[in-house]
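All remarks here apply to the structure that follows.
One protein chain omitted, others in place.
For reference, chains read A and B in written order, and residue numbers begin at 1 within each chain.
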């Protein structure tokens, strides 16, 4: 069943307000391409990022964090060890974590590792249609994604021109966003990090991921209005995220 | 002999048109400093970047790619293994590849590895004058560079205020560009990646590398007109690359 959109809009605005007050720490095991932009996006939205992948450091950083991101880009042996160590600490501490299996459709070792991590039951699995098909072996329809959510016990967020978020029973469709978001490297990686930051301040996991994607989508729309191409768009995205108010979210969210 | 400049101008415009239509994949083994900017430059010009250097992932990504970039910055043991694995896959698949031996004039281990890779006959060797002198042991004159191209069986692109491209028999000089390009880190690394993307859509290897350098140079001129310094220049460069039309290339190329 489609979830109540007004509920998610209201909770997204409230979650952004809490995020600004609490400034949650998000530890990111993410790829070297995405690290700097992801850190700047988290700072802009109001969270505090940390980024080390050194396995001996990851337990301390994860223990201090309110949420965890595991992104499988540039998946070297260090990142594999770091991901497993971080997930263990996050689960022990009851911390939410997001898995982003970027490009798992292209690299077979990465796909195998993504499947291993899914068995650890990520709070949220965020991916695009090609990654979903490779990982879940299903069509990227509402039914297929819902079935994946029920199997994995994760919220699944399938992002694209329209984002689909489902826990297997309810679903929400988010229409916010702009095509320029696909022309900036690491925009999807950064969205996963923002979703993690909202999990730190919103206990309803589905409402949290909807809030994160709506905030990114509304900021993307505002940034596009100020941009002259993908370079100025990425810059304007950071400005828009920092300037975004809960009222902006309430007024511009397009959830159905 | 100097090649026919009108031919290269026409083919550069046509190659940009094909690049936009085909959106070739370019796998980049490049340094950690350059990864994000290179990915954004490739997206802006119309290509699809991938960036992993994890040796176990590199074969799958290279097999899916239409062209390969090997940049020797931040040359750790992982990048050495990745480069060798990627070159093997690219050669097996008949894929073009570009070697960028950045700072090989400073690091002796890097210079030795660059010499080893040159023996694998890169499609294009792109470098600056100091790197050329260290690698080729010749003066960076038209004659010296042409001799290097004949010896290595590579197209050699010596970049600087004027870019020189030669296959040993023909040469082209490209006057496009702007001094601010030297004030942004990874601009040269990104130029090599763009050259690789053009090799994927233009079979005349010399025309392809000329097209890549002209596109970067014309975009640089347009970006400089909109910039207030190196920060806004880098942003405007991405905007200019995305906005550049084949007609812009035909009208602004300065090749002799």
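The definition used in the following text is that contacts are C-beta pairs under 8 Å (C-beta built on N, C-alpha and C of every residue); 3 or more make two chains touch, one makes a residue touch a chain.
Values in this document were obtained by computation on a predicted structure and should not be read as measured data.
*Asks:* Among A:187, A:236 or A:249, single out the residue that touches the unshown chain.
*Replies:* A:236
*Asks:* Return the single residue from A:39, A:99, A:194 or A:253 that touches the missing chain.
*Replies:* That would be A:39, which touches the missing chain.
*Asks:* Taking the full complex into account, what residues of chain A touch the chain not shown?
*Replies:* Given the touch definition above, chain A has residues 32, 35-36, 39-40, 43-44, 49-54, 56-57, 60-61, 64, 78, 234-243 touching the missing chain.
*Asks:* By the contact definition given up top, give the residues of chain B that touch the hidden chain.
*Replies:* Residues of chain B in touch with the missing chain: 31-34, 36-37, 73-77, 79, 103, 106-110, 183-186, 227-232, 234-235.
One rule holds in what follows: only the chains that are shown with their structure count from here on.
*Asks:* Find the geometric centre of each of chain A and chain B from their Cα atoms only, then give the gap between the two centres in Å, rounded to an integer.
*Replies:* 33
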